[in-house]
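There's a structure below that I have some questions on.
Excluded from the complex is one protein chain; the other protein chains are retained at their positions.
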């Protein structure tokens, strides 16, 4: 075993960390107190800086303008970007565009790629992914009501979706809908279809108020209705009935991205915790950092973050070697481990900050609120624990 | 021991519960998605209904227009009101007015009572309490920078306060400031002074953005600056130098109020959890409530809520019998126990609701965000654990 | 509500506590380092002292030589006795004799009572209860293999039992066996039958080595085999087929006994923890009790014990008022709450004692080992959580 980070990675990570610290973290007060769309011009500037520095879209193959890092290397970048809520967006690594671009690379026709992938890769447009339905549990993806029915050369889509992240302002939506209701396998009934958001019948009902904020633009989650929404059959992405399979494939690497982002958040939270603890006076003789409780939270956070990172890097290494499907159990493991670690660390950081931790004067409150979803989306803890247990138990049932 | 609830209390609690369920809970969607001040007219209507029903201000002595319930009986009312974020406000039981009225009853001069207590009791005005300072830890109340210096017949107040709950729209502030910096005891240096909010030098800087919301009116927490703010010395509340003692006295019963309110929240959260679990389908053969994990969360929540309630009722019974000071340890105990129980139950309720739990379509998200402060204000967990441990250990050090 | 302990109870509890402290705790080193049977003579002396003081068998009706305390009062006694592993035995309150006597009082024929109940009540003999079977889960009592088949005037019993507590030295066993395999309800197939332990075919295979100790006499758990063990049908206890119902009835009050005993253990553990913490020096300037971690454990233990006690006393009060069946959910609640509280408190006490906590120089190690079973016997945590959840959810399914 060799736990060293590749030598070529360190200077790049240093540059990215420096950019995050000096260019993005200073924007956080605006991010935390203004609407996201008001920040679009300044963020566009920052994106140009990133492109000029050659650090654009590190996970994206060079042919599309990215840095072409393998997953296990990009993981480190994702952690550094995760230190601020603005990091991934400015480096064009934000969900769901990353996943949509990956799917377009793997399954898009040349026309689809030219039309959608190229401008996404350049950061000129944004996209969304319409899968979750309010009336069906996200934990069981085969329960889906949305349909896409062939009519002439078109699909006519009807359905009710929500938690379509970043739909506000998106130019295109990838929609999961049942195209083959009679397929033998419940996993072969849905397809993924590209829908321009200006298509008649596509309606963004609202940006859902989530943890106190409806948000806007990229920083939002929409409820979307498809009412006889008609697109040409050429908008089908990949084979018909392959919707679930494609969704699964995007989730593997996507969970690495998320988990490393969460680790970046946790590192920043611990950073804020420690910095505050050493400067906050409790009495004439004691600083907050002299409290044993605070020290224990630091030690436990340090240990939990380090353990989580090793698990994620190991999973990324496995995906790079054997593929996301064979690394399914490792991926489920990190999903629940890292999400819970993150919640713990954020909770401790808020407690140490006291009243200040409740305010939006630090990013802790933002993460505390919005990253509560980490234990829910992309499969709740409960589903991932079941996946792991099922795999472990299988060996004993033979 | 007799654990039965007094017979006269049950029908009153039923009436209050019915009012909460039919008149206030239907207002929650507006509360969760609009500014509080937009709800003032409808809430004024509801307040009039409460007065007409004879249920106004249950904790307040009858001479001031309340129901005059002893603490151990009001506790049950506070639980029922806690089921909705609107309950305490509509029944004129909201912090910090309750505490301010209590202090005015105990320490106010006849003139102060006529001027402030009566309209507060009638719900015509609101007040705030300016104690916490951004640069000093709330956990150590003797660390305070605000000063009130005598000048002629006046006090001239200078200081920087924050988390002055409900200052927005308040007619009067009770301010803690150092009046006797040379007092022997650090606990005898501060006084409480009444400051009309239209006094020159009183400045509400901002409603602090807390967990994503600056809020408004009663539902807000302000940063307030006092700059050479001059009030007559007759505005002193109680004896000079008695500020800490008065603050302590208000906190004992206040913690019972809060803890029972939290229990009401927890009951409502468990209620929402169960109602959702039995109607949410996971698959063709299973409802969410069939999951053993969900069942365990229900059982654990049921047990934790019941245990917490007994602890609080026991503490209230002790305060009624021996006073808040002698029940200090019981009060510290419930403070950290109930606050942590609440966080657990809310977390489980959100997890069961999945994506819906993240939205503001239920009150869970509101409580998850704002009641995170339960472990911080009125003394963080850490201070209360220390109080309990110190008391326990004292017996072994003799 | 009235949380005060009845006035007549306090002086009695003081006398019992004094006896425990001065007569029984000094015997603990012998108990912890010798075989139980070696202590029988000295314990017999102590039992005579208890009888002479009029404190014998507090839970037993006066007609049988006890003090006749109602459950809610005996609960307090059980806590005091629980402070030492010897308490219940010396006061003739030990399981399983208590339960067996209760069943004999309720269901025994006059002949059965004369033969068995009277000498048990006087402490002249001991008994055991043979229910659990190694091949069947204790959590599902209707799964049972032991049979009692009528043959002439006899029952012929065959079966394999274990965890028959205190079978070593018992004069009589109450055995659960299937007598009515064809009964409609699975809950009406078993009966309880009295078996003198000198009956041919009754064989004590071994005292099971439990947590490192096979133990002896009262302090043991046996594996017992019944091989064509023949007893007269007049040994049937209560109606045929009523075995489960009788078992359920004994468990309700029995769980109050156990839970209060556990609370007594937890109090003693916290007592040892604090006493050690104030006298153990960590450095020239600090005692162990100065550690914030230790203080937190004390505060959390204090809170958890107090909450647990209130829950148990409330359940006992309910049983006294409405019966064990109607208080089923409260009983399940305390079972898992108190057992887990106990494990926590013991774990902290051991951690504070360091290496000493690992030794048998204190009773902590004994309880840590043997009371681990608290979360398993009489229904594991998991079953009791399910009972509570099922009851809570029932209201939402209507």
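The chains carry the letters A, B and C, assigned in the order they are written, with residues numbered from 1 in each.
Everything below uses one rule, namely that a residue touches a chain if its C-beta (ideal position, glycine included) is under 8 Å from a C-beta of that chain, and two chains touch if they have at least 3 such contacts.
All values derive from a computational prediction rather than experimental measurement.
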{"item": "Selected from C:210, C:225 or C:275 as touching the chain missing from the view", "value": "C:210"}
{"item": "Among A:114, A:286, A:326 or A:389, the residue in touch with the chain that has been omitted", "value": "A:389"}
{"item": "Omitted-chain contact residue, chosen from C:13, C:40, C:105 or C:376", "value": "C:376"}
{"item": "Hidden-chain contact residue, picked from the options C:36, C:155, C:202 or C:368", "value": "C:368"}
{"item": "Of C:26, C:70 or C:137, the residue in touch with the unshown chain", "value": "C:137"}
{"item": "Contact footprint on chain C, counting only the chain that is left out", "value": "32-33, 132, 134, 137-140, 143, 162-163, 208-213, 280-283, 288, 291, 293, 350-351, 354-361, 365-366, 368-369, 372-373, 375-377, 380-382"}
{"item": "Chain not shown, touching residues in chain A", "value": "1-6, 72, 270, 274-275, 277-278, 289, 292, 294-296, 298-300, 302-303, 306-308, 310-311, 313-314, 317-318, 333, 336-337, 382, 384-390, 392-393, 395-397"}
{"item": "Interface residues of chain B (partner: the chain not displayed)", "value": "291-293, 296"}
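Note that only the chains that are shown with their structure count from here on.
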{"item": "Chain whose Cα mean lies nearest the overall Cα mean", "value": "B"}
{"item": "Distance between chain centroids, defined by C-alpha means - chain A, chain B (Å)", "value": "37"}
{"item": "Length of the line joining the C-alpha centres of chain A and chain C, rounded to whole Å", "value": "53"}
{"item": "Residues of chain B whose C-beta touches two or more other chains", "value": "382"}
